[in-house]
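Below is the structure I would like to discuss, written out as structure tokens.
Note that one protein chain is taken out, while the other chains of the complex remain in position.
Coming up: chain A.
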Amino acid sequence: MFGQLVLPLYALYNGCWKTQVLFCCLTNKKPLAPFLLVVQETSLLLFEDVGLYNCASDCSHFDRCMSHMLTKKLPPVHSVLLLVSRRASQLSRQRYDVIVVGGGHAGTEAAAAAARVGAETLLVTQKIQTIGALSCNPSLGGVGKGHLVREVDALDGLCGRAGDWAGINFSVLNRSKGPAVWGLRAQLDRQRYREFIQAELLSTPRLKVLEGSVEELLVSDPNPAEPGRHRVTGIRLANGSQPISASSVVLTTGTFLSGSLFVGRTSSPGGRIGDAPSSSGLTQTLRDQLGLRVGRLRTGTPPRLLKDSVDLSLAKLHPPDRQPTPFSFMNTQTRCKPEEQLPCYLTYTTPGVERVVRESLHLNCHIQQDAKGPRYCPSIESRVLRFPGRSHQVWLEPEGLTSDLLYPQGLSMTMPPDVQLRLIREIPPLHRAEIHTPGYGVQYDYVCPTQLSPALQVKNTQGLFLAGQINGTTGYEEAAAQGLWAGVNAARRALSQPPAALSRTESYIGVLVDDLVSRGVTEPYRMFTSRAEFRTSLRPDNADLRLTMKGFELGCVSAVRHHEAVRVRCSLQNAIAALQALTMSSTSWRKKLPGISMSENKNQTLSGMDLLEYKDVSFEMLASVFPECLSPYMEFSQRLKIEAVYKPHNDQNRSEIKRIQSEENMSLPQDIDYFTLPVSLSQEVREILDRFRPTTLGAATRLQGMTPAAIANLFNYVHFTRRRESRRKQADHEEERGEEPCRRNASLPQ
């Protein structure tokens, strides 16, 4: 195996650590099992099943080497592995602050976020090569999902920047429906996305990557000072090596928890085709040892088609936006030039498709199962069965700049491969299409997320965090958002900091987490803009203003980004002040800006901000009239226009936001026995409360089946218990000071 390596091999000697740093470019076409090369003083050792190593002190070297390698444009680079060996003692470091299990969207964000916050972090994944892989659709964002990407980016997460790096077709959905619901979306080059995520993880200080399969979680008795019945202390790998201990463990195992794959009538264990199934030990720990309730969900992916075999002239061309809008607040442009973008194509199903589905139902195991599938990203089988006699959209999407594959969005299917071929050929542009990889279905266990705290920590197990599909969600963006949040909180726990809270009034991430932990899921959960009560405040354009400062306080945002956000906030405030200072009568405005439709009959004084609210007034128009005070803010013209339109509504919303926040601040003790609580609640409500155990009053109000009266009672309970406690504290305090509390008052009925 060692001999198969073709090496341009860059070796550096790091005197300080007495270690050898080896960069290996694997030009070998065959994917290799990752390994670790340890060059000691005299001998050369090879460890298999160990992974990417990097540490803070190597960072500068690494950066230099990395850039060197990338600029050299080495011949077909399949993957870049950075192997850092340390002295034997360093190598077998067996204790971390945070261990993240899984290298998907949730896992990578979690590991990167934990390391950014300052925790020594280890990412354990089955295959280093698949870190950052897009297992399903080659796209990012959309309506609601684009909001999440923006927020993850505002908290310095990876996916926004990765999207800008890997995007090959950018478009803003819902363009005509108002900026609050614009959906940023991009088709991605799979290769580039993976490249970016892997490079990013490698350059993150305090983060190490290890290849392996987790056999079990190490669980011990809880720390009595905290709530919970168990405490997680680390993991044990499948190869029987030493256990690795950590203060926090983040599980992001995606569809791998008791996952099974379905094609036609056959099923096999696994979470993704081409990858080994995860060990059953993990499921057992979660279910049996920790007593977590799990449910079962299903999902699927379409077959991948050979591009050359598709007759795209029969499909409708769907060009991308002429000017790509980047996901990241740190980017003003995308890596892909506007003119280099690839188009998508739209086509429709025919009655033949429905016929094939019906004829092959008996061969289709997956579709007959009763595990809940995603209603919003349905398989072609469930689409034609639920809405028969209609033609359904099928998008043909590029998989990458150089990829020879097409991704047929909307054709996720689980019938036997030969039937899949028959089905797709019923669609005109695909009449002679060839399948590269057949579609398949996955069924997997998820942990009912009502067992989690808003920090995404399992309530009964100290230090165990869950993120991504394991919590019953679907989609890359939902996974990334949870991963980031779980990573931040896992790190904060390890560093003895209090858990961070994100309200649903300030972010979609807050909405997502609150929905999951307080309401749970019955089908794969996907983000929509309609889930956010304060949609007109939680816009994609202002995610940085909402979250970046907060993220900086939490430690997950770099100084550079924070600095930029502060600059933006300052400029916007100044620009708004300048606009508000520009006041004139409407007659004067009409003179200054002829051609705008302003009602003639009202003569009132209007500010520049008021004027910008008008549909046909742009910031550029105002700036051309008042260049001296407005021209410095030209780069924010679009943001200012949006602010002006939404400001009056957001001002109105403020009191409602306050109310919700105060309810969210009213925490319900986690040890309440709802069945004996001396509050008048119906048995049904008691059962609901006991099942979901909401952490705050706000979460309780959003539970299904709660009556307003029950909420009123709970409010009374919390409010008065709190007051009584504060009174008791005050009384204790007075006693300490040697003052006799007034006995007569105490005995009077109140």
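We adopt the following convention: a residue touches a chain if its C-beta (ideal position, glycine included) is under 8 Å from a C-beta of that chain, and two chains touch if they have at least 3 such contacts; residues count from 1.
Just so it is clear, contacts and distances are computed from a predicted model.
K.L.:
Assuming one chain is omitted from the figure, identify its UniProt name from "AP-3 complex subunit mu-1 isoform X1", "5-taurinomethyluridine-[tRNA] synthase subunit GTPB3, mitochondrial", "Proteasome subunit beta" or "thioredoxin-disulfide reductase (NADPH)".
P.N.:
"5-taurinomethyluridine-[tRNA] synthase subunit GTPB3, mitochondrial"
K.L.:
Just name the one of A:220, A:530, A:585 or A:624 that touches the chain not displayed here.
P.N.:
Answer from the full complex: A:530 touches the omitted chain.
K.L.:
So which of A:645, A:672 or A:731 would be touching the chain we can't see?
P.N.:
Spelled out, the listed residue whose C-beta touches the missing chain is A:645.
K.L.:
Pick from A:180, A:344 or A:365: which residue touches the chain that isn't shown?
P.N.:
A:180
K.L.:
Can you say which of A:368, A:631 or A:662 touches the chain missing from this structure?
P.N.:
Counting the whole complex, the residue in contact with the absent chain is A:662.
K.L.:
Quickly run down the residues of chain A that touch the omitted chain.
P.N.:
142-144, 173-174, 176-181, 183, 376, 392-393, 528-530, 533, 535-536, 615, 645-646, 649, 656, 659-660, 662-663, 678-680, 682, 697, 701, 707-717, 720-721, 747, 749-750
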